[in-house]
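Just one protein chain is left out here, and the rest sit where they should.
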Amino acid sequence: MDPLFEFLLRQGDNTLVLGHRISEWCGKAPVLEEDIALANTALDLIGQTQMWLGYAAEVEGAGRTADDLAFLRDAWDFRNLLLLERPNGDFGHTMMRQFLFDAYQIQNLKALEASSDPRIAEIAVKSGKEATYHLDRSRDTVIALGDGTSESNARMQSALDALWPYAGEMFLADEIDQAMAADHIAPLPLEYRAPWEAAVLPALAAAALKVPQDDFAHQGGKTGRRHSEHLGHMLATMQVLQRSYPGATW
Amino acid sequence: MDPLFEFLLRQGDNTLVLGHRISEWCGKAPVLEEDIALANTALDLIGQTQMWLGYAAEVEGAGRTADDLAFLRDAWDFRNLLLLERPNGDFGHTMMRQFLFDAYQIQNLKALEASSDPRIAEIAVKSGKEATYHLDRSRDTVIALGDGTSESNARMQSALDALWPYAGEMFLADEIDQAMAADHIAPLPLEYRAPWEAAVLPALAAAALKVPQDDFAHQGGKTGRRHSEHLGHMLATMQVLQRSYPGATW
Amino acid sequence: DPQERAFQERIDAGEKIEPKEWMPDGYRKNLIRQIGQHAHSEIVGQLPEGNWITRAPTLERKAILLAKVQDEAGHGLYLYCAAETLGVSRDELFEMLHEGKMKYSSIFNYPTLTWADMGAVGWLVDGAAIMNQVPLQRTSYGPYARAMIRICKEESFHQRQGFDIMMKMANGTAAQKRMAQDALDRFWYPALMMFGPSDKDSVHSAQSMAWKIKMNTNDELRQKFVDQTVPQAEYLGLTVPDNDLKKNEETGHYDFTQPDWAEFFDVLKGNGPCNADRMAARKEAWDGGAWVREAMAAHAAKKKAAKLAAE
Partner (left out) sequence: DPQERAFQERIDAGEKIEPKEWMPDGYRKNLIRQIGQHAHSEIVGQLPEGNWITRAPTLERKAILLAKVQDEAGHGLYLYCAAETLGVSRDELFEMLHEGKMKYSSIFNYPTLTWADMGAVGWLVDGAAIMNQVPLQRTSYGPYARAMIRICKEESFHQRQGFDIMMKMANGTAAQKRMAQDALDRFWYPALMMFGPSDKDSVHSAQSMAWKIKMNTNDELRQKFVDQTVPQAEYLGLTVPDNDLKKNEETGHYDFTQPDWAEFFDVLKGNGPCNADRMAARKEAWDGGAWVREAMAAHAAKKKAAKLAAE
């Protein structure tokens, strides 16, 4: 198992899976402006996926394409964070998930801009502007909905409570991360934790939300060791055409 | 296109698709007794599917099996009634759909017991007892929920209003049905209408429900010409393993 | 009425009417109906495509479809803004949609059943829409005309993308070819219906044409669409589902079979294959999002109050 390949899958599967979840909102947002913004976010994430998985396929050198990686792997070969495969829930739940990830992703991309691997640095630069915009938007929305009405505050609190145990996985490291750090391809994810908290905690405070005190962290997504039951259902939908009509071009 | 094969697909796809929908309730019924009854109904319908599609595969004589027909056809090759692919909705909606179909199916099976095709007659006999039980149960439930509270009556009325336009397709005939009638394999479906109404209307009256007056009938399911968008999603789930792991035995 | 006469003269002279200017009530009402219906069509039109975004077969196709749906929501936004200049709010328009008092294009009451339908929607549905919309860039109401200019640019891009999908399908595997033909079979007549009933049966036509909020007759546009589309179908190697379709060497146009207008009126009445599902999806989105809209308004009000207090 090539650590660089694994690392790239983690990057690409994160954007793919989150992009897919966001795309499930199509035409069903609470406000027209949000329909536009959600489609735009999904579009950005799918574009980033093409870059990450495209490079992953090159690194693997087995003749697979980004599409092969996206549409012909089963759940256990996916390397996305558990947080990102969580079902959408209500709009607030979706935006809370987005915010917790965006605040991590911005650190991740910033660090990768200085990667010793020039291709990774290039993808990080190309993704950075979009990610900044996503973070601005998800933070504003979380604050607005947390601060809004008592109903919206309660909904956002329950979203935070439900999703918080999935945040910790973003900062866990394994031998893949260690190999990346040793080669100066990427820092250890733990380094993102402090700046992530510095971005997240004030926003949650402004949103009048209580940060859960339990630091238990679900894991098994980025290693692929144990995804949730939700991913398989997502893939059954996402991959249906490639699975049903093997070898066709679209 | 062999009319007998088409006819058998219609029979088998009806039980397959409805059996699948009912199986989606697993572990989520409003009362434990209903969990048991729903699992039992789904089980009966899947068992009947094995007989119908098994015979269809034989008649086709192309080396396909019942499983090939169930898991390797795409939506447009399905021949089930549109009514049966409707999403479950709430429990009352599910039971209303079941009742409208059961009251038809009992006529259908009774007639097929006298089919000139002995295999069809045999399957009809084997299915008849189960179908009688299903009808007794769905009728009682529809009456109870229609008669129960004002909320339950409103829910059942909206289920009836939503599903009524899908009832008419059960009684439509095309050249397949004509061929079956000519060969004394099955009567024209229109013959089921009067006894169906004789069963359905008194039950709806006992359930304090108003029968919609519009006789518009959606069609395109039993001919396969135009299913609803729901069937494709159902099949993406149902067929995922056979599609993803071609040639494996389970 | 001299005011009305003056108004008509301005229109005849090719002038644009702008929001603050006087206009007849009928003109205003007709425009609201027409622009609102168009806006609703953009919004409801997201649903049949959204149905395949989660199943798009490649990352590229998924991205293209997302971009398209984003454009459509954007078009909805322009059009609601144009309607607002006539004194009706977006929320009022939504309410009328949800109560069944306003329509959206009936084409979106047909289901999208295979990936080829994403091609057919782009090729035929956007194609028919463009045919309707291009002349509306010259419509008499300024904000509407300007919205149409922006919209038409993007729509023709969508149509090319749709045709590109059809090309891939028509030149693909046997199953893909079958999907392409099946999509054409299902969408041909509904696309023809998009131009509305024959002009002799059309209620609003004459006055709307005088006011230049309708620029061509329904039959003219339908004929133009058929003339443009039939050779494209031939190029794709697909068969238009009309046995009587034939080039008329005298007129230079195609003779074709009219769609089943009974079906058209059935769909209009609510009996299309997807009317109930589409409206349920939109109402659920709207009702389910009420708490979000309330919260955003409350937050904005608090921010404004805090700002005032600080001053």
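Per-chain residue numbering starts at 1, and chain names A, B and C are given in the order in which the chains are listed.
Basically, a contact is a pair of C-beta atoms (placed from the backbone, for glycine too) under 8 Å apart; a residue touches a chain by one contact, two chains touch by 3 or more.
Everything numeric in this text was worked out from a predicted model, so none of it was measured.
Asker: For the chain that does not appear here, which of the shown chains does it touch in the whole complex?
Answerer: Result: the unshown chain touches A, B.
Asker: Which listed residue (A:Pro3, A:Pro195 or A:Gly232) would be found touching the missing chain in the intact complex?
Answerer: In the complete complex, the chain left out is touched by residue A:Gly232.
Asker: Of the residues B:Ala42, B:Ala56 or B:Leu231, I need the one that contacts the missing chain.
Answerer: Looking across B:Ala42, B:Ala56 or B:Leu231, the contact with the absent chain belongs to B:Ala42.
Asker: If the missing chain were put back, which residues of subunit A would it touch?
Answerer: So the residues of subunit A touching the missing chain come out as 74-76, 162, 165, 214, 216, 218, 220, 225-229, 232, 236.
Asker: Touching the hidden chain in the full complex, which residues of subunit B are there? Just list them.
Answerer: 16, 20, 23-24, 26-36, 39-40, 42-43, 46-47, 49-50, 53, 66-67, 70-71, 90-92, 143-145, 147-149, 151-152, 155, 237-238, 240-242, 245, 247-250
Please note the rule applied: only the chains that are shown with their structure count from here on.
Asker: So which chain ends up closest to the centre of the protein, judged by Cα positions averaged per chain?
Answerer: Located nearest the centre of all protein C-alpha atoms is chain C.
Asker: For subunit A and subunit B, what's the span in angstrom between their mean Cα positions?
Answerer: Centres of subunit A and subunit B (C-alpha means) sit 41 Å apart.
Asker: Note the residues in subunit A that touch 2 or more other chains, in rising order.
Answerer: In subunit A, 237, 240 touch at least two other chains.
Asker: Among the residues of subunit C, which are close enough to touch at least two other chains?
Answerer: 55, 175
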